[in-house]
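Note that one protein chain of the assembly has been removed; the remaining protein chains are unaltered in position.
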Amino acid sequence: MIISIASGKGGTGKTTIATNMAFSLAQKDNCPACEQAGVQLLDCDVEEPNGYIFIKPKVELRETVFLDVPQIDEEKCTHCGECAKVCAYNAIFVADNKVILFPQLCHSCGGCSYFCPQNAISEVGHEIGEIAAGSAYGIEFAYGKLNIGEIVAPPLIKKLKERINEDKVVIIDAPPGTSCPVIEAVKGSDFCLLVTEPTPFGLNDLKLAVEMLKVLKVPFAVLINRWNEEYFEIDSYCNKENIPILIRIPLERKIAEVYSEGSLFSKELPEWQETFCKLFDSIVELSK
Amino acid sequence: MKIAISSTGNDLLSQVDPRFGRCQKFLIFDSETLGFEAVPNEAVNAAGGAGIKAAQLAVDNGAKVVITGSIGPNAFNVLSGAGVQVFAGATRNIQSAIDDYKAGKLQKVNQATNGPGARG
Partner (left out) sequence: MKELTVLSGKGGTGKTSLVGAFAVLAENKVMIDCDVDAADLHLILKPEVKETNDFYGLNEYLINRDICIECGKCEELCRFKAIDNFQIDVISCEGCGICFLACPVSAIETKGRICGQWFISKTKYGPLVHAKLGIAQENSGKLVAEVRKAAKKMAQKKGISLVITDGSPGIGCPVIASLSGTDLVLIVTEPTVSGVHDLERILDLCAHFKIKSLVCINKFDLNLKKTREIEELCKERKVEVAGKIDYDPIFTKALIKGMPVVEFSDGETSRRIKTLWENIYEKLNV
């Protein structure tokens, strides 16, 4: 069972929900079935991975992630320029006497080496980031971290998702937005929980996320975070679109403070654990 | 010698396109024959690395000098790597840019005139 937690807009509390849900499900007394299956949490927000701040795992494994990028054998190269011509990302420049590569633009499609008439191109690893894995609170946790200055996040997310064990309860903390890294994180999920906040920003970005999930054909529902009784447009929209609102987490300074300290509010305020387990049950029900 | 000028149109009276990577066209001017040819810039809609692609186009057309408004680091680095001289700050039409170049009035670029490139 793979559940991804996403939101059109950043800062709605995606990480808070993902971490607290993972924590609640992994506690033995709450849900023996989940505890037995095992809970995996993957922080796929590789540009700004924050999940580990709350889970505080003991990191047992670190792995540098490389992307295969071209390497030119100058002995064989005739500077014919074919590689630059086939590269859709313009990561190769060929002059009369040299080839200049831009590994940061490379998507590792392999076109240059495939089409090189001289067989002068091989591939070497270019470091784009790292994956760290460990465990805490009975959660098997892993996150990816993109190196500063790198721009291609999806390959790192793809690599991180190779750690998924579908027999477990897998929770994916997706990056914010609706562009390529989000798609990479969410695709293949059995269900997606969209976290939003009751403001016009929250609504606008929720609509974008809903459109995205319709394209991806992943079933979804909404969670309203920082709920206050001042803005009801999210309710009207969800009613109209027939989107279930599974739970509302109230705007409480206490929750914000626990968050600001880097702690899990379901741990500090244990009454919330049951809510998260119920949330999980409704998700299981809806994804059937 | 061939000079590639980033251009908004097809002739010497067209305005210089201030952008290098995403300029509309290149006017390839031959300083010996005084002939010229307009080449559409395939990089104008490139998803990324437009400067690199545009530089490739200029080099493939035999340019030894590039004249433009401003240029990013990737394009500048590959052009200088290929032995092409880059002049920036051209603003009016192509003819006056060529005249200014000949009169030594254009600034020769020693480093990129705008910020980081390499965007995806």
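Some points to look at:
Letters A and B name the chains as they come in the text, with residue numbers starting at 1 for each one.
FYI, a residue touches a chain if its C-beta (ideal position, glycine included) is under 8 Å from a C-beta of that chain, and two chains touch if they have at least 3 such contacts.
In this text the structure is predicted, and so the values were computed from the model without any measurement.
If you put the hidden chain back, the residue from A:Ala37, A:Cys77 or A:Cys109 that touches it is A:Cys109. Screening A:Glu74, A:Glu127, A:Glu241 or A:Glu257 against the full complex identifies A:Glu257 as the residue touching the chain left out.
Against the chain not displayed here, chain A makes contact via residues 8-13, 15, 47-48, 50, 53-54, 86, 88-89, 107-111, 114-115, 146, 148-153, 175-181, 183, 187, 197, 199-201, 204-205, 208, 211-212, 215-216, 228, 230-231, 253, 256-257, 259-262. One chain of the complex is left out; on chain B, the residues touching it are 19, 22, 45-48, 50, 72, 114-120.
In this section, only the chains that are shown with their structure count from here on.
With centres set at the average Cα position, the gap from chain A to chain B is 41 Å. Per the touch definition, chain B reaches chain A in the complex via residues 43, 46-50, 52-53, 55-56, 59-60, 74, 77-78, 81-83, 118-120.
On the side of chain A, the complex with chain B involves touching residues 81, 84, 88-96, 98, 100, 102, 104-105, 151-152.
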